[in-house]
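Inspection log for the structure reproduced underneath, given as structure tokens.
And now, chain A:
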Amino acid sequence: MEVLLFAVSAALSLAGGVGVVAARQPVHSALSLLLVLGSLAVLYLTLAAEFLAVLQVIVYAGAIVVLFLFVIMLLHARPPESRPSPVGGQWGLAVPLGAALWAGLSYAVLRLPAGGRELPPEFGTTEAVGRELFSRFLLPFEVASLLLLVGIVAAVVLGSSPAPPSVPPRSASGREEA
Partner candidate 1 sequence: MPSWVLSATVFSPLAGAVLVALLPRRDGLLRTVAILTTLLPLALAGWLFWQAPLGEAGFWLTERGLWVPAVGIGYHLGVDGISLPLVALTAFLFPVALVGTWDAVRTRVKEYLVLLLLLETAVLGTFLALDLLLFYVFWEAVLVPMYFLIGLWGSERRAYAALKFFLFTMAGSVLMLLAIAGLYLATGTLDFLRLLGAELPAQGWLFAAFAVAFAIKVPLFPLHTWLPDAHTEAPTAGSVILAGLLLKMGTYGLVRFCLTLFPEVARAAAPLFMALGVVGILYGAAVAYTQPDVKRLVAYSSVSHLGFVVLGTFVLNPQGLAGALLQMVNHGISTGALFLLVGVLYERAHTRDMDAFGGVARVMPTFAALSLFVVFSSAALPGTNGFVGEFLVLLGAFRKDPRWAALAAGGVILSAVYLLWMVQRVYFGPVRPEVRTFAPLRPHEGAALVALVLAVLWIGLYPRPWLARSEAAVQSLVQRVASVAEAASPGWGGRP
Partner candidate 2 sequence: MTVPASAYLLLSAALFTLGTVGVLVRRTALILFMSIELMLNAVNLAFVTLARVHANLDGQLAVFFVLVVAAVEVVVGLSILVHIFRSRDTVDVDEVDLLRG
């Protein structure tokens, strides 16, 4: 059962991954990403991380990808990669580097200590994770709220239309007018 789930989810996630990278349309990439996220949520379940699986679906699939899609709509994104690029597809670099990275990472993860330890019954449940989060990891949790604050500020700074300033707006750098 677990093997099957793993195999299917792994295959789907890989396919999704390839899709993200290879799709011509951003929308397709976003949908592929959604596929990956979903498959991973399934895998999380097999790994006794039910809380995370739920979170994955809600936050990632439900919020992040939707946000991506919104932006794609907003930018009414056309296939942009039509004009020639100064650096080309960079496949010549990406493939060997990617291969090396993959080889390195694989070799590394294969040499990690094997598991097999018995899991406590409530491992990965919302309660268990929550308890940890609000005890040991309270500090980063609070800091994460700061991060969210930064996100809001960013949206305000970059998203709002400029407040009418007392002096006419000026660009920060001089060469672009030239």
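Picked so that all candidates are chains of the complex that A comes from, given by their letters.
Remarks
In this text, a contact is a pair of C-beta atoms (placed from the backbone, for glycine too) under 8 Å apart; a residue touches a chain by one contact, two chains touch by 3 or more; residues count from 1.
These numbers were taken from a predicted model, which means no experiment stands behind them.
Looking at chain A and the listed options 1 or 2, the chain it touches in this complex is number 2. Note for the complex: chain A touches candidate 2 at residues 2-3, 6, 10, 13-14, 17-18, 20-21, 23, 26, 29-30, 33, 36-37, 40, 43-44, 46-49, 51-52, 55-56, 59-60, 63-64, 67-68, 71-72, 74-75, 77, 80-81, 83, 85-87, 89-91, 93-95, 97-99, 101-102, 105-106, 109-110, 112-120, 123-124, 128-129, 132-133, 137, 140, 144, 147-148, 150-152, 154-155, 157-159, 175-176.
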